[in-house]
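Every protein chain of the complex appears in place save one, which is left out.
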Amino acid sequence: MEWSKIKNILIVALILTDILLVSLLIFSDHGKNDTDSSVSVEDALVVLSKNDITVSSKIPDVDPEMPVLTLTYDSDNGSFFYTSSEAGITLTENTALDLAESFISGLALPEAEKNTLEAVNVYPSEDDSGRYVVSYGSYYEDYKLENSYILCYVSSEGVTEMLKNHAVAEISGNSKQKIMPAASALLKYMNQLKSADPDSAKEITDVSLVYMVDSPYDGNITSDTAFPTWKITASDNSITYISAYN
Amino acid sequence: MRKFISVLIALILCISSSVMVFGQNSLDDYSIISPYTSDEGVAYGDNLLISVKVDAGTALSFTVLSYPNYTSADSLSMVPAISFTVEEPVGISENYEKRDRIGFYTRQLNDIEPGLYALRVDSLDGNGNITDTYSKYFIVKPNASKTTTTIYESQPSNKVLFFQSVFKSLFGSTAEE
Partner (left out) sequence: MNRSVYKERFKTFLIVVLFLLTVLLSYFYWQGSSISGIKESVNGHFSSTLFTGEDHIDAAYFVTPQKVDVNFGNGIYTSCQELAPQLWSDFIDSYIAFTEMENLMIEELSEAQWLETMDMKSIQFVFEYDMPVEFFESLGGSNFGQSDYFNHVSAMALSEASTTSLFIRDDTLGKYYRIISDSDFYPLEEKVLEISSTVSDQYYPIYLFLGTDNYEMAPFSTGILLPELSVNKLSSESILSSEKDLAKTFFGENLDFVRRIVDDSNTITYMYGYGEKMLTIYRNGIFEYKETPSSDVNSAGFNSVFDTAVSFISSHGGWSSFGTDNISAQLRSVSSTSVPKVDTYNFVFCAGSKNRTLYGNSASQIAIEITGDQITYYKGCIPAFDNSSFIEIYPENTSNALITDILARDHQYIAQTLLEHDIITPEAQDMDLFDLVVSNISSISTEYYSQYFEAQVRFVPAWTIDFSGFKVFYDLYTGEFLGYLKETEQ
């Protein structure tokens, strides 16, 4: 029995085993990066329709991984009232929008890369003042920042009231984390809906990925962290937010 | 008549001197808190604490005196009330100036030999003249050593064993922590 030969064999065997283990570990590392493709969008839609939930909007394709955003709020957010010298403009949706646009551009709001402010909606004010409300939403790239908004109340004299809760966003840190795909979000939506009311039926009119902070905080916030969130809007105007991070 | 008056004076002197010897407080302007003495006028220890609470508006002078001829006195009642032949000051006299509020005169004297002592308090007027005087006499004795009295017998009669010891004796092994 030659110890020397045995040792040589042992060394080779151990080296091979170690190489195998290392490659297995690397492989499982890659495995973690694959998108969880357990449910396809088509399958999800089928399940939803069986449960009286129809989807009439496009389901967006999104990146499998997304970062968080740091929101920095304007230092002068709040409610503002104005008297205007503009006299008697005929008030329509379009003229209201024009007045609001010129007002907003006159505000010189803080700007940041990839941040845009857009008028989202114009509608008559709910009180009897006959004013129009122009609501502005903030966007980081294509993603809406749900917590940042400006409401302009426009009367025939111009903008008489503004409610501003405006923030700009930037990516914080270097990491991105995997997010739940749309299909999973829809299924989760369905589960939440059905456990609250098994007989409910909905028509989903919009599915989009936004950035938002949804848990409350007591205090005047100057900076906060927004997370990717699925926003599901139904035809009855109900909005449901589902956190996109697992 | 003369005889009567001299007897009266002698009587008054006797009474006032016994008051001087046995009285705890004298005048209303101050009260002597320490040296704190037993009924026989004995203060124990070799460090002497003097503490006097003084009323507002009172000026005093304090002197501690020792009487070397009476080192073995056991109680004040054994000491003749009048005419101490030798008295020596312990340290210097200290003045307490009058204040508009109450105050304290405190002093600690260390390494006092056993014997007869007095704290003499002189009341002073605005010019520093003595208007009144009071002496508190006391005997200093060393602290009784307590080693002779044993509070505890070496073996208590009611033994209460630790549970662990009982456990150990039952099972003959060390108990778990």
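The letters A and B name the chains in turn, as written, and every chain counts its residues from 1.
Rule of thumb we're sticking to: a residue touches a chain if its C-beta (ideal position, glycine included) is under 8 Å from a C-beta of that chain, and two chains touch if they have at least 3 such contacts.
Computed from a predicted structure; not experimentally measured.
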Tell me which residue among A:Thr95, A:Ser135 or A:Ser172 touches the hidden chain in the full complex.
-> A:Ser172
May I ask which residue of B:Ser6, B:Thr106 or B:Thr131 touches the chain that does not appear here?
-> B:Thr106
Which of B:Ser34, B:Asn69 or B:Thr133 touches the missing chain? It is B:Ser34
Absent-chain interface residues of chain A come out as 3-4, 7-8, 10-11, 14-15, 17-18, 21-22, 24-26, 28-29, 31-32, 67-68, 70, 172-175, 177, 213, 215, 217, 219-225, 227, 245
Those residues of chain B which, in the complete complex, touch the missing chain = 31, 33-34, 36, 44-47, 49, 51, 53, 101-104, 106, 108, 142-143, 145-147, 150-152, 156, 158-165, 167, 174-175, 177
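Note that in this section only the chains that are shown with their structure count from here on.
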Inter-centroid spacing, chain B versus chain A (mean Cα positions, whole Å) = 87
